[in-house]
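The complex appears here without one of its protein chains, the remainder shown in place.
Chain nomenclature is as follows: A, B and C, assigned in order of appearance, with residue numbering initiated at 1 for each chain independently.
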């Protein structure tokens, strides 16, 4: 049994980590911190955990996280970079669900996140926690930069095409749609029920933090210059993400060969479901599960490939992926504790 | 491993049985029937089951259900009564999620369900499948009448008060609210998204089938004549049920003693969570789980007790309860395969 | 044309007043105040008003509201009582959408709202703005205490029965359900989309501010002591309120006579729709309109009457009712500018 700590357990990725880890057979939940809720039983804030999680929140000043084998940071950007050095020095592995170590270029990080990076010496070492593309590095890692929900869908969707060198990497379009829980558990007017229910809108169209992260990762798989237009939208649903990806073919290829590219790329990936060509995956088919499902289309047989990708933004797009990384880092089977079937309806 | 069959697997209680049974450690899913969908892989209809359930629907004419140890009927009223006699004769246990065997009075059944009862000889033997109140009988049963969602909340909410003899059994009021999945997976205008979203209404206020069922069961716990007003409402949410129960105290009792009555009644029940006095349980704290949560109130200290009860109508209110009965019937621990934590948010 | 000012226009009752008043033929919108948004065009905050409302928010320090004929307070409790005396002294009529003048008993007000009353000399003069029951007084009023959404449904639902003296006034039960917009446009976690969507719960069951207000008003129509249990619930919909009211008959009366009582009581009320006996009104049938619809039931012919009442909480339950009062105060036809048909679907 490994000892696990969670820093910042009052948000949605925090409670989702708890839901997954509470029934993980190889894990002992040891500490969960919150400065504001010190002493409050976790189950008083999240009644879904009554009878399952007995921990109370502890102030970070009191919690001794160096006793843990691994600590998850389910915190705003900037927290992990402050605390990771000491934990790593004490032999504790760190999985950051925020952006602190996702970008290899420090200047780009500081431009988009508008905070100075306080642990630049760790940037190089940090491993990008996308198991399907980085499995071996994750197994060896001490420090994981867990990708966010949008970049996960875009990378797993474009990867096989880029790798095969059959699309124009300079004109990628990702029209993506996220459930509201992606905005986190923060008191804000814009995500009130009365503001976001029965409504649909785009946001951040002029430029979004996830574009440079995704473009930089995609560049690893192609010699072309990557050009990516990324348009996020807000969907009136709690969980779920749907990316509609557009790529222009530069080589002749038939539908069966396209499909085979994807099936090959993910044949060893338990959490990527390549659906039959022409399917329309629904976000609810992943609700509460760690599965990402995708399907290919070629509208009217033309030279544009449309890839439809769905996942639960809080699971495969955040906490489930983090647990998947933890499994790899500690020698568990990659799917341990992650076999929840999606809740449908 | 016991062999399990499901008759009528294309509805919501059917797919929910599959979600639960697919990961139940003591069960082998053997057959699932549907006349209309013969040959269709189950996962083609319910993509949440891709990679988990390999079965295809079989026409009931072809399926040999007598090879099963137990058969669940997730069917409209009238189907189980037609097929149960032959299955029981072949040594197969039967759990009916519909109403065929819920009412001990045949005439009352026929009045409310408007069909003749074709297996009246089994009515007496059938055991009402509410484990918290009928555990011992269920263990011995061959034929289970699984209660519906509304009656479960009403019975578990009123039971401790009736048993203690401290309320007026003749003036019970149950104001209950159900998610839309309670109406089933049927093509009907009234439960279209565009009809039931952003809307709230009562229905069947003049009289509802669940009233006589509930009143008859409650009568087992009191010498008084039971009078029950039951008002169902439709909530724009998929899963979840909330019952707001009103009872008038006829004896002096303080809040702590009231609370103790409930804690005592359910101290051995893993799936009833008696929350602290004055709590407001939320349906989402049970979403996807088999937990029923309840809390007591006494508005302005008067002589009316308000009991708030929540559950997931498809789990504790239907398929989860059926699996709970199955566990008891076959000697499994009652909670086997039912430890899913609610999905929140 | 009368000149109208709005204090506190950034909440939901504020924007709803704007929607209604912008097309009212007898009104000139003169000023709308907000300390925080001084200078911001109203249509920048509420794009639904682009091209229709040209006003910008003004800081209350700069706005000269004494030039108005009437000022609406769409503010938190406590603001109107501070500003009303000066406005009234300047000959301006005042309509308060908050609670400052709803309770005739100052001590009760201070107990429930936990603030001292700073204009107690106006309490007696203030007229309770429920046109259907107080039409003549409203016509003469300088200061209106506009009732909230819950009290409106409860009063219009119970009134004909109390007036007729045929129910037990001591055992009234109001099980009421509100859309989330009733909680206002405030940054709070509890009303985030991800918290309140796909969820249902009760709140404030131990005691709620609207109970003493409603009980006091109902007492005007009966000699009996009024006893009222009021249970509010939160529904995952934006607009709409549904009250399910329970009353015990103390006299013999048949269904037709019951129905006639209600039809008589509201025969001159353009905004109360008494539906056929046994109907199930839906909240959406009032979405965006000033109509309140109600229907009577008598479950299984017993001695309990169930009254189902629906309205749009932001219109008949707030801003529409306020405009209805304004119409009466200024000699307009009561329905002027309030003929919007509900948006269905």
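By definition in this document, a residue touches a chain if its C-beta (ideal position, glycine included) is under 8 Å from a C-beta of that chain, and two chains touch if they have at least 3 such contacts.
These numbers were taken from a predicted model, which means no experiment stands behind them.
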| item | value |
| --- | --- |
| Residue of A:36, A:114, A:206 or A:225 in touch with the missing chain, whole complex considered | A:206 |
| Candidate in contact with the missing chain, chosen from A:69, A:132, A:195 or A:213 | A:195 |
| Full-complex contact with the absent chain, from A:35, A:62, A:111 or A:280 | A:280 |
| Option touching the unshown chain, where C:51, C:301 or C:331 are the choices | C:51 |
| Touching residue (missing chain; options B:153, B:196 or B:222) | B:196 |
| Footprint left on chain C by the chain that the document does not show | 12, 15, 19, 22-23, 46-52, 181, 185, 197-198, 238-239, 273, 275, 281-282, 284-289, 291, 293, 314, 339-345 |
| Positions on chain B where the hidden chain makes contact | 12, 179-181, 183, 185-189, 191-198, 236-238 |
| Positions on chain A contacted by the hidden chain, ascending | 171, 173, 175, 177, 179, 194-195, 197-203, 205-207, 211, 227, 229-231, 233, 235-240, 242, 244, 246, 248, 278, 280-284, 287, 297-300, 302, 304, 306, 308, 310, 345 |
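The definition used in the following text is that only the chains that are shown with their structure count from here on.
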| item | value |
| --- | --- |
| Inter-centroid spacing, chain C versus chain B (mean Cα positions, whole Å) | 39 |
| Chain A and chain B, separation of their C-alpha mean positions in angstrom | 37 |
| Interchain centroid distance [CA atoms averaged], chain A/chain C, Å | 45 |
| Shared-contact residues (touching 2 or more other chains) in chain B | 197-198, 238-239, 281-282, 284, 287, 345 |
